[in-house]
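After the structure tokens below, expect a handful of questions from me.
All protein chains but one are shown in place.
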Amino acid sequence: MISLGKLAILLVLQDETEEALLRQRSNVLGYRIYKGKVGSMDSAKIFAAVETAAKREGFISSNYREEHALYHSILEAYQGICRGHSGLGNVMRSAGLLFCIARGPRTPGNQDDGDWIAVTMYGYMGAPMKGFEHEVLGLGMNPI
Amino acid sequence: MISLGKLAILLVLQDETEEALLRQRSNVLGYRIYKGKVGSMDSAKIFAAVETAAKREGFISSNYREEHALYHSILEAYQGICRGHSGLGNVMRSAGLLFCIARGPRTPGNQDDGDWIAVTMYGYMGAPMKGFEHEVLGLGMNPI
Amino acid sequence: MISLGKLAILLVLQDETEEALLRQRSNVLGYRIYKGKVGSMDSAKIFAAVETAAKREGFISSNYREEHALYHSILEAYQGICRGHSGLGNVMRSAGLLFCIARGPRTPGNQDDGDWIAVTMYGYMGAPMKGFEHEVLGLGMNPI
Amino acid sequence: MISLGKLAILLVLQDETEEALLRQRSNVLGYRIYKGKVGSMDSAKIFAAVETAAKREGFISSNYREEHALYHSILEAYQGICRGHSGLGNVMRSAGLLFCIARGPRTPGNQDDGDWIAVTMYGYMGAPMKGFEHEVLGLGMNPI
Amino acid sequence: MISLGKLAILLVLQDETEEALLRQRSNVLGYRIYKGKVGSMDSAKIFAAVETAAKREGFISSNYREEHALYHSILEAYQGICRGHSGLGNVMRSAGLLFCIARGPRTPGNQDDGDWIAVTMYGYMGAPMKGFEHEVLGLGMNPI
Partner (left out) sequence: MISLGKLAILLVLQDETEEALLRQRSNVLGYRIYKGKVGSMDSAKIFAAVETAAKREGFISSNYREEHALYHSILEAYQGICRGHSGLGNVMRSAGLLFCIARGPRTPGNQDDGDWIAVTMYGYMGAPMKGFEHEVLGLGMNPI
């Protein structure tokens, strides 16, 4: 069984072949998923990339309740990749990330609990110099 | 190609069948991996569980340099699952976690960069009440 | 016009006469409110006091979505009284607090946005010694 | 009885009629108060608005002791509105705030304890989009 | 010229011979200094040790203004030794510290600025295992 968070993590990690399988499985289970890419020393650009994708792809209705749930999921995923010291350019580091947005029940078929939204970020953070970076990962999720 | 961090994340997420495949692949690529389990409202118990496993399984030599690298990887993974508000019992929440320790080059065959150690934590955090919890995830890694 | 957050702040600050007027006004506007009291050096006791009151008084249904919204509102109010350095007894300080829980639309009659839950805390924080303390205040709110 | 912090909170919340009454009461009790307004995605502008008002209105003498007390009160109020995740534009959110500065004894007539300075901030924080925001509140106070 | 903070740092670092010279110099310049020792996994014990010494040695008058300045200086020094991740036993680490309290003008003979209080902590933090620890240092200071 694949839960919402696990789905969003696997999706952000996998290459194209495995991704296609995950997409099929998601559809069957009633999950919506999106995978995108963003890199920056400016943390606001990471927030903007995920928010824009979520709106454009129709992951959230245009009301504040849903935008609030999305925002907090992004913020929590961002805290995960920062590991206790928030900030990118201001502490001279850069991030190159894949991100995933997933929406659906916390576990497949869980009807009592409504939809949740999960955001994952996976990639590299480090000095603004090629190869001087290591993997980072973050997951945030909230009821929507 | 599977990097050290990705390996540690996949291992912590997968069920037993996929885990066996990952273990084979790890051996071939020169990675050592371990998977364990811990649940508590007391954050020190989570640190202790990972440290004890790493020592017992011989992931670190008994010197402070390696212990220091392990400790900081645990701390960073812990920050990931906490998402900006460190603490468990003191803020009335509990964590039930699987964790993974992986040691080896950052990318397979990367000989110039020595060994790194990665710690991942995946599981559920929430109110100390069954089902009132959601998925959390953390990854920390350091040169060792 | 009185919004949900403002209502929760005024309620936690006011004495009994003004409180009665606020309660009348809340009823008319469709807000539910509760005011309680808790003091401790143990932050978990503050979380428990608000959670227990919210459940006992029926502010949240017994599902995780609502519990999650309540929990994050408590956590945010707690961050407000801590002002950047989370912790009470571990940094040798104590808090004596009144707290308020309010539930309803963000602004009276706002039908599009559903219910939100607000938690306020007001009181004194300081050395565990009479009079060696000053006022603190926190507000957290989330869609529920 | 109205204490310094409570006065600063009520002042920042109230509309003009109630504000006039609070001002009279403050004068009688020996408190100085000021109410201003600032909105920005740039947190430095919020600090600057409060500092400038405090100096222009003569709330602090031109020495570092008093400036230090004011600064830390602003910083604490700012932490209150941020609720654990410091930052505005860098995490893609904006704040529209009223702020209040109050100076006087911690409680009316308390002669032993000298003057304290309190800073409150109240308003809305959220996405840089009209209506996509909720109430926030912060209080900081220090001896001056 | 030796300023208040520098004095408190040098004092916490030096051995007994150099300490005696610093003490003489301090007396001449109108500074009061104290040096003590504390070790624990329980952060509250560190706060208590410094507070108790400051009171017993008469560094602060028994009023809240001075206690507040002392407390915040301890908190800031503690943040310095923790370097971004507050906590000791809860994150499985221990501290063995020398601490120093110094009171006087920010710079010798500076009459306009009144007294300040500085707290320094210097020692070792690490795993609760002999030798598995490294040096840490913190300085906090506030007007008193």
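Order of writing sets the chain letters: A, B, C, D and E. Residues in each chain are counted from 1.
Please note the rule applied: a residue touches a chain if its C-beta (ideal position, glycine included) is under 8 Å from a C-beta of that chain, and two chains touch if they have at least 3 such contacts.
As the structure is a prediction and not an experimental result, all values here were calculated from the model.
Peer 1: Among D:59, D:78, D:99 or D:124, which residue is in touch with the absent chain?
Peer 2: Looking across D:59, D:78, D:99 or D:124, the contact with the absent chain belongs to D:78.
Peer 1: With the missing chain put back, which residues of subunit B would touch it? List them for me.
Peer 2: 63-65, 68-69, 72, 106, 112-114, 142-143
Peer 1: Spell out the interface residues on subunit D facing the chain that's missing from view.
Peer 2: Touching the missing chain: residues 42-44, 47-48, 51, 64, 67-68, 71, 75, 78-79, 86-87, 90.
Peer 1: Given the full complex, what residues of subunit E touch the hidden partner chain?
Peer 2: Residues 3-6, 9-10, 13, 75-76, 79-84, 86, 106, 116, 118, 120, 122, 134-141 of subunit E touch the chain that is not shown.
Keep this in mind: only the chains that are shown with their structure count from here on.
Peer 1: Between copies subunit C and subunit D, are the contact residues mostly the same numbers or mostly different, with half as the line?
Peer 2: Both copies, subunit C as well as subunit D, present the same residues to each other, with over half of the numbers appearing on both sides.
Peer 1: Please work out which of B-D and A-B is bridged by more C-beta pairs in contact, and write that pair.
Peer 2: Of the two interfaces, B-D and A-B, more C-beta pairs touch across A-B.
Peer 1: Express in whole angstrom the distance between the two chain centres, defined as the mean CA positions of subunit A and subunit C.
Peer 2: So the centre of subunit A lies 31 Å away from the centre of subunit C.
Peer 1: At least two partner chains per residue is the criterion; list those residues in subunit D.
Peer 2: Each of 84-86, 106, 134 in subunit D touches at least two other chains.
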